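Everything below concerns the one structure shown next.
Every protein chain except one is present and positioned as in the full complex.
By written order: A and B. Residues from 1 in each chain.
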Amino acid sequence: MSRIEIREERCKGCLLCTSVCPENILVQGNVMNSKGYKVVTCDEKKKENCRGCGFCAEICPDGAIVVFKTIKPKGTK
Amino acid sequence: MSEVLEKQVFSLPKSLKDVPTHFCPGCHHGIIHRLVAQTIDDLKLQDISICVGSVGCSVFIYDYIDVDTLEAPHGRAPAVATGIKRARPENFVFAYQGDGDLAAIGLSEIIHCANRGERVSIVFVNNTVYGMTGGQMAPTTLVGQKTTTTPYGRSSSNEGYPLKMAEMLASLEGTAFSARVAVNNIKNIIKTKKALKKAFMAQIEDVGFGFVEVLSACPTNWHLTPLEAIERIEKEMIKYFPLGIYKDKLGDKK
Partner (left out) sequence: MDKNKNNKERMLVKGNEAIAIGALDAGVECYFAYPITPQSDIPEYLSRELVKVGGKFLQAESEIASINMVLGAGACGKRAMTSSSSPGISLKQEGISYMAASEIPGVIVNITRGGPGLGGIQPSQGDYFQATRGGGHGDYRTMVLAPSTCQECYDLTIAAFDLAFKYRNPVLILGDAILGQMKEPITRWKERTINPNEGNEWKLTGKKGRKQRILKSLYLGDGEMEAHNLKLWKKYKSMEQDIKWEEFLVDDAEVVAVAFGSIGRIAKSSARKLREKGYKVGVFRPITLFPFPYKPLRKLAMAGKRFITIENNTGQMVEDVKLALCGITDTEFFANMPGKVSTPEDFIEPIKKMF
């Protein structure tokens, strides 16, 4: 499965990414970064559905999301 | 059991400095700055670019886009860009302005710059309000919209109607490319990338003046959340400011 990493100190909790994720994986988290923003996070139950489409990173105004697309899933040759 | 093979897709453009920005949460300047930097990278312009910064929330553009930059007085960026391009036609010259800078105080400069067909490219960020100064009326404020200087809502009889810059500049002979786009969803972001590229190509291919108006959100001064703000763009702003390409002298190339 593909995945994303959130650069927590850059996230401003704007939630624009939540409006574009085709799998609705992104949700507002409860953790605040040092600037006082509630950082966005992935819903544990849904995150394996990540397609690596990169839409979240495209709309993020702060470069806070890094996207990794799986080329070869675990266990395959 | 073999490891997962993955690759990083999507990276920040080389000409965008990887630094935290001063923009409010949900401000679209962050997206637009990145798309401009991406276009600079795609067209290999970083080494020859000279950016003209303007006055507004984007005044710190030089802290974010890594190119030679000159700060212009409020509204005058198109004239400053003209001076630079006439002095150094071999450079790629672009300006980035907000709605007060371009459509209020700078209206004369942008019209004459476009009318002369100056080989410069201008990005216009339209968020229907004066952001930096705290939310006053802009020339693009919608009728009925409440701002700190139109507390009862903009009145067409007192304040006139919002200016439609992409259409206005498209009517001038010197304009080679004029489009209005938005960055409130992925489809529109893709169109914005294409429009920026064309506006920049209008300069590179010596066709004429290139202009892109980007509808943008200002959640802080709209008193909306960022998600509500992108809704407002979709439901209210696009109705008055339709997206589209209003002039394209470049045509489509393979």
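As a working rule, a contact is a pair of C-beta atoms (placed from the backbone, for glycine too) under 8 Å apart; a residue touches a chain by one contact, two chains touch by 3 or more.
What you are looking at is a predicted structure, and each value in this text was computed from that prediction instead of being measured.
Partner chains of the missing chain, restricted to those shown and counted over the full complex, are B.
Per the touch definition above, the residue from B:Val59, B:Leu169, B:Ala199 or B:Ala217 contacting the chain not shown is B:Val59. Among B:Pro73, B:Gly134 or B:Gly153, the one in contact with the hidden chain is B:Pro73. Within the entire complex, the positions of chain B that touch the omitted partner chain are 46-50, 52-53, 59, 62, 66-73, 76, 79-88, 91-92, 108-109, 112, 116.
Criterion: only the chains that are shown with their structure count from here on.
Each chain gets one centre point, the mean of its Cα atoms, and the points for chain A and chain B are 27 Å apart. Chain B contributes residues 1-10, 12, 16, 18, 20-21, 23-31, 34, 183, 185-186, 189, 219, 225-227, 230 to its touches with chain A in the complex. For chain A in complex with chain B, the residues that touch the partner chain are 2-3, 9-10, 12-16, 18-20, 37, 52, 54-55, 57-63, 65-77.
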